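A single protein chain has been omitted from the complex, and every remaining protein chain is retained in its original position.
Take a look at chain A:
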Amino acid sequence: MANHDINLTVRKGTVHALCGENGAGKSTLMKILYGMQKPDEGTITVDGTQVSFATPGDAIERGIGMVHQHFMLADNLTVLENVVLGGEKLHGIGAKARKKILEISDAYGLGVRPDALVEDLGVADRQRVEILKVLYRGAKILILDEPTAVLVPQEVDALFANLRELKAEGLTVIFISHKLGEVLSVADDITVIRRGTTVGTADPSSTTPRQLAELMVGSELPSPETRESTVTEVPMLKVENLRLTATDPDGVVREVLAGIDFTIHKGEVLGIAGVEGNGQTELIDALMGLRDPDGGVITLDTDDISHASTRKRREDGIGYIPEDRHRQGLLLESPLWENRILGHVTERPNSRRGVLDLKAARQDTERIVREYDVRTPGIEVTAASLSGGNQQKLIVGREMSHAPKLLIAAHPTRGVDVGAQAQIWDRIREARHEGLAVLLISADLDELIGLSDTLRVMFRGRLVADADPATITPEELGSAMTGAATGHLEHPEDGDAR
């Protein structure tokens, strides 16, 4: 049972936030509301009439629209084409449709240009196209699944302005998020889900993020550790003048990484901030040996690994938490214990002299499940049957089990609930204490600032700015991420004093 005894009442013309741990059943609930899954019992009432949805089409007919976390747009089509795609019967595909799009865009301040190619749009613009797509189909109730996960703070503010606009026009928004601060700032009502059931509601005007988090997790949160620096003088990873070029489909050679220089010492967490697509993925690929750099030197401990194979790097002590766990971190249709072997097949306890040691691997998987709080009925189930947060905990457990010297963590807590998030952070802190060097790449600025000892900002394949996590604010970091500020970032007050 993924959901039971769910009671949710959303008032018309409000923003209603839905929070809960990963695997708590938010997605299932949303799927039911959007007609992608049928409930076993219970009723859904829209505007006083009881309804039942067999397909998303039924939900759209009733005025319920969904903006998915992963955008569903065709890159090589224009905004107009994307919006009318599948809704050709509504207003045709020509002038009438364009007029309607502009009308909606103006009414809610979305600022959408119908003739722009989607591939030329940034993340925030794409999201607005998604919202417009739903409104175009006549939605009166919008479901937004983790809409802020991919946005920088300034964009989040813009999105919230849009949401308020929608609300003012009498539309209803259901907003799913992990980021409690955001929930409190935009929502009119909050419902918390835990273990598949609604456990309570909160009034955003009188609730603190901490209280909300505790409601979600169901217990008191561990208090954040006192921050003491564990940074040593011993360099663990040294990257000098790293350069990587890529040939795009038109045959043009572009520089995707240029002049990357940094050193991570033992016990240090180096955080890299940046809007996605500015070279972070390429940097990880070059460090992991998935792409061969065109220039520069990568030194791990004292060895030059610039052109070493991925397996060699892993054996040498690089742990890797990939940004896309489904693509790079897991074999979804394989059991958990095989996933525990993945990436460490040449190491103990997984194998001995070329032959797998299944018994030891299984035992160690059970240990990881216990120690890292992976919620699963057993280790024979496939990775696909775990919730995202639990999959991530398994990956973190696996990578930490081989005493890495360097951990490359890309969005280590993306899509992970607050409880698991705190756990993963604790693990990284613990390991850092014992001399682990960490390269942290994240879109969650609070995570970056909270975990890093040093911060760098990546923009268009270069490290353009650095900052001290002790003094920087998310907003300042956000503006450097858009390329507006470079060099050493400091507080305006500090700047004045200088």
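By our rule, a residue touches a chain if its C-beta (ideal position, glycine included) is under 8 Å from a C-beta of that chain, and two chains touch if they have at least 3 such contacts; residues count from 1.
The rule is simple: contacts and distances are computed from a predicted model.
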UniProt protein name of the chain not shown, from "ABC transporter permease", "N-acetyl-glucosamine transferase", "Metal-dependent phosphohydrolase" or "3-oxoacyl-[acyl-carrier-protein] synthase-1": "ABC transporter permease"
Touch with the omitted chain, as defined above, among A:Phe53, A:Tyr320 or A:Phe459: A:Tyr320
Residue among A:Leu386, A:Met400, A:Leu451 or A:Ala467 touching the omitted chain: A:Leu386
Residue in contact with the excluded chain [from A:Gln154, A:Thr207, A:Gln328 or A:Ser479]: A:Gln328
Omitted-chain contact residue, chosen from A:Met36, A:Leu117 or A:Met288: A:Met288
From A:Gln154, A:Thr245 or A:Ser351, residue that would touch the chain that is not displayed: A:Ser351
Omitted-chain contact residue, chosen from A:Lys38, A:Arg311 or A:Arg348: A:Arg311
Residues from chain A at the interface with the omitted partner, ascending: 1-2, 4, 23, 195-196, 219, 288, 290, 309-315, 320, 322, 327-334, 338, 341-346, 351, 354-356, 358, 366, 369-382, 384-386, 423
